[in-house]
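For this view, one protein chain was removed and the others were kept in their places.
Chain nomenclature is as follows: A and B, assigned in order of appearance, with residue numbering initiated at 1 for each chain independently.
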Amino acid sequence: MAELTKQGIGRVLAKQGILIAFVVFMIGFALANPRFIAVDNISGVIRSSAILGVMALGVTFVVIGGNLDLSVGSMMSFSTIVVLDLHDKIGPTLAIPAMFGLTLGLGAFIGFLVGYLKLNSLIVTLGMLSAIHGLTLTWSGGQNMDIADKSGTWFSVFGQGNIAGVPVPILIFAGLAIVLSLILSKTPFGRKVYAVGGNGKAATFSGIPRARIVFLTYLISSFCVACAGLLQASRSLGSQNTVGQGLELEVLAAVILGGASLLGGSGTIFKTVIGVLILGFIQNGLLLMGLAFYVQYVVTWVIIILAVWLDIAAKRGRLLSQIA
Amino acid sequence: MTDQTPVLRLEDIVKTFPGVRALDGVSFSVLPGEVHALMGENGAGKSTLMKVLGGILQPNEGRIFIEEEPTVMTTPVQAKAKGVVFIHQELSLADELTVAENIWLGELPLKSFGRVNWAKLYEDTNAILKTLNVGFDAKTRVGDLSIANQQMVEIARALTVDPKAVIFDEPTASLTDAEKVVLFDVISDLQSKGVGIIYISHRMEEIFKITDRISVLRDGQYRGTLNTRETDEEEVTKLMIGRSLDLSRNESHHEMGDVALEVRGLSCGKLYQDVSFNVRKGEVLGFYGLVGAGRTEIAETLFGLRDPSAGQILLNGQEVRIKSPIDAIANGISLVPEDRKGQGLVLGMNCRDNMTLPQVDDLTAGPFVSDGAEIAIFDQYRDKLDIRTPGWRQTVGNLSGGNQQKIVIGKWLSMRPEVLIVDEPTRGIDVGSKSEIHNLIRDLAAQGYAVIVISSEMPEVLHVSDRIVAMYSGKVMREFTSDEVTEDSLIQAISGITADKVA
């Protein structure tokens, strides 16, 4: 924290703004309703944020690498439907790896298109959003998918179980967050993701295989989606075809809220987790205040715009002092 | 001439950015019908001054007079309306639009309901194009024009108003000789109409050919105005850099080793053809030529960024195939690219991470990057190259150009390459750092590296090279040793005049 003393308060504010906003926000809600900070409430919020959160972890890699992923929502529907369907057909032990394999295959396809063929990621993943949705509907025949024997399967452990009193979804979310955070911040691969997103040309001129790095970010993203699908399927043991619809943009909102730039090269897993939690706690806080879930949409909107605006303003300030 | 009213006069212009005085009390005036050169090194404040004149930046102090009327210009449009037109060096054209739309951008002629008056637009445009004597018409899509013709479109923009003063910023940078003639005709035509011209250029021969007076800036300060007829290059240079230009050739030759890199008959489509040369260990090979002569493209080919259409590349006598920068690095070839900010650095990353980027895979402890190993490398090359930064955490974008360039050089030196290619090593770098980088290049050769230096600055190639390859339009024209080279023969070679014609 030696940096703290060197930098002015303003700098710290700009840099850690999202964290500070989070703390202020938590205190505010806690004052309004003490139940807000009860352990079971907090645990409940994190648990219900886990699915969105796990997906956001993967998308963070894609965004830092300088691309977008709009396909995660429909891909999550796909993995949920597939694992539920296969559960009854080949049993959960085989269904889970099969689902992971198929989802990773989709991620690899997107990674190939964006990384190796260098196609625009916005349009590719937009196309894949639609295509995977079609795939899901074809797989399910347009029907909802349910596990026949809901009480007799151990499959529910991922979404509903507890280990040492901690809900499994939280453990999975936290475990993934720690592992992915280490990968992103400590490994050579993570460094290369930042380089490719920060300046793809310079990365190429430094001998970094840009295409492969981008490919891998999509693979990671699809792995996270598969985990999210597993959580979703295991929690409800039955699902609609459209369970992940619209999540792609909420996920992106969480990542942006965490401070990752859409231009690539900046952001961290930690900040994304904060972004996810902010969204989760807003929803929860508003619910506790007796407001309907949709009020959070409006609040989220305002917060995103403010967060990004402040970020831009702070960068502008820094830019001016850079010329000096 | 002195009794004329200047079309444009600046008085004590000061422009500060936080912490720096980019312009410090600059005054000068342009008379009607005069071509007034503005000279200075990169970073001397020319472009800031021009932005102030063009209404893009506002001065903090000082006044601008147009025909002795004090004037404030807050936007480029206002400046243009007042008769001051700025022709940008970097083309600012919309290439999907037509020539006419580009020329009248922002002021398209109107009919009712906000409709464009196309008939008038094309008529007016063709009238202007006629005076410029160009081979395209108003309806041509700008993206379909050559760079030189796009430059002419840029110039045509100046003629949509009755200009009082026109600022040309390095207009000939991308023009051929024939196109330059047309440009100079346009300038003399404007001159005869009593328009004052401000002409920014680095090319002495042009300055002495077409200008009447020369004003010089150095470090944001006005250094004086000279009458072109009464001065010479040396005096101007002295004003610009504060001492005489060092056109000395490289005298020190090191012990040379074997041929490190040899290129035989290398071609890449239309970019360059049949290029052959070699460079020994301990030798600096200079590549000199105009922009677009194919030098950078050769470097990019050697670094695996372009596929050659013919020819061989031999490293230490062995033929190698280089398909990607990864291959090149594995073979010990490194490239310090021409575009430092676009290709050399990830500006948002810190100094250390930029420097260790190509070898981050090898600096690991277990699965993670080893902080210690990275910092050790950074410290070593910071000291070796004398990189001035508060610490490795500093974002590279915050460093000066010279220090940034040293980071890029350090990045490749730490890879211990056998062949180091340096493309425009001192572009946009201040005078002090320039000579440091020149010394560094000589040092590297002394340590046994084979170095290739690509430069468009003659003093630079003369100064660092043991041998010089002169290129013209994709072909090697001649090769000189540093003992036999003369400025004249070098200029002739890069202008496409072959040696036997001269002889």
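Note that in this section contacts are C-beta pairs under 8 Å (C-beta built on N, C-alpha and C of every residue); 3 or more make two chains touch, one makes a residue touch a chain.
To be clear about the criterion, contacts and distances are computed from a predicted model.
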"NADH-quinone oxidoreductase subunit K", "PepSY domain-containing protein", "Autoinducer 2 import system permease protein LsrD" or "Cellulase (Glycosyl hydrolase family 5)" - which is the UniProt name of the missing chain: "Autoinducer 2 import system permease protein LsrD"
Option touching the unshown chain, where A:V45, A:L84, A:I256 or A:I278 are the choices: A:I256
Among A:V39, A:A164 or A:V302, residue touching the chain not depicted: A:V302
Options B:S188, B:Q221 or B:S324, residue touching the unrepresented chain: B:S324
Touching the absent chain when the full complex is considered, from B:G114, B:G317 or B:G366: B:G114
Residues belonging to subunit B that touch the chain removed from view: 56, 75-77, 80, 88, 92-97, 101, 105-108, 110, 113-116, 268-271, 300, 304-307, 309, 324
Those residues of subunit A which, in the complete complex, touch the missing chain: 70, 113, 117-120, 122-124, 126-138, 141-142, 200-201, 204-205, 210, 245-246, 249-250, 252-253, 256, 262, 292, 294-302, 304-305, 308-309, 312
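Assume only the chains that are shown with their structure count from here on.
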Subunit A and subunit B, separation of their C-alpha mean positions in angstrom: 44
Subunit A residues touching subunit B - in the complex, by the definition given at the top: 182, 186-188, 191-192, 194-195, 198-199, 201-209, 265-266, 320-324
Subunit A-facing residues of subunit B, complex: 17-20, 303, 305, 324-326, 328-329, 335, 337, 342-349, 353, 357-358, 360-361, 363-364, 367-369, 397-398, 411
